[in-house]
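The structure under discussion appears below in the form of structure tokens.
Some chains have been omitted; the remaining ones sit where they do in the full complex.
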Amino acid sequence: MKSHTEYLWFNTEKRTQILNITPQLEAALARSKVQEGLMLVNPMHITASVYVNDAEGGLYADILAKLEELAPYGKAYKHHQTGEDNGDAHLKRQLLGQQVTLAITQGRLDFGPWEQVHYAEFDGQRKKRVLVKIIGE
Amino acid sequence: MKSHTEYLWFNTEKRTQILNITPQLEAALARSKVQEGLMLVNPMHITASVYVNDAEGGLYADILAKLEELAPYGKAYKHHQTGEDNGDAHLKRQLLGQQVTLAITQGRLDFGPWEQVHYAEFDGQRKKRVLVKIIGE
């Protein structure tokens, strides 16, 4: 069994922003030389999501608007009693989905035609890490 | 390490529908001959979910009603500016959960008494694929 670990860094310009990170994951996979296996992609910060969906700007806006409707910024969350102001970001991460596991087949991410992996940041404007863990052969 | 890959095809009668796909996954597991490992079950289309919950018709109706309440069909989603009409389906997939990973123990899916795997389609009536990736030994 082979294993391969990488840490990707992202720093979004806006507090809330979606990035297509598929190219970085494909590069990590190439470096791993794994042909058959699984790739876990997990944000190491708890105010962000990694999810798979269409790489389309209108959909990005729809996702952010829906999450803002369901868990608005600036409400009196109990988490704010610690001095934080990002209670909404912790909730948005859970509603969108925390992480994804991807299949590796014949050395490629085994995707349907529209599957792209995204990093969704809900408390950005600082450096954050995403873990890429590959196991296989 | 062994690996095994299958693609299951589904074509729902309705635009929005839930199917119990546990038997197909058990058949794929038997073909893999893996005794200990993990099985990733991932919809290859981004308007569908794979999730684990009770195989009960009332609950299926409750899940679809809740998702329709949270992300209604027919709203003016920005994604529709591309010509699509399925913005709700992209959002429903995220709220329900994108994919699942299952444990394989002694050659069986290692489930509690009520765990069943479902394919939830939100933009159906055409052929869609679900990826099954098994790794183990």
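Each chain carries a letter (A and B) given by its place in the written order, and its residues are counted from 1.
We adopt the following convention: a contact is a pair of C-beta atoms (placed from the backbone, for glycine too) under 8 Å apart; a residue touches a chain by one contact, two chains touch by 3 or more.
Note that the structure is a prediction, hence the values are computed from the model and not measured.
*Asks:* Counting all identical protein chains, and not just the 2 shown, how many does the complete complex contain?
*Replies:* So the full homo-oligomer, as given in this file, consists of 3 copies.
Basically, only the chains that are shown with their structure count from here on.
*Asks:* How many angstrom between the C-alpha centroids of subunit B and subunit A?
*Replies:* Distance between chain centres, rounded to whole Å: 20 Å.
*Asks:* Which of the residues in subunit B end up touching subunit A in this complex?
*Replies:* Within the complex, subunit B contacts subunit A at residues 1, 3, 5, 38, 40, 42-46, 70-71, 77-82, 87, 90-91, 93-95, 97-99, 101, 129, 131, 133, 135.
*Asks:* Can you list the residues on subunit A that touch subunit B in the complex?
*Replies:* That would be residues 1, 36-38, 51-54, 56-59, 61-63, 65-66, 70, 95-97, 100-103, 105, 110-112, 114-115, 135-137 of subunit A.
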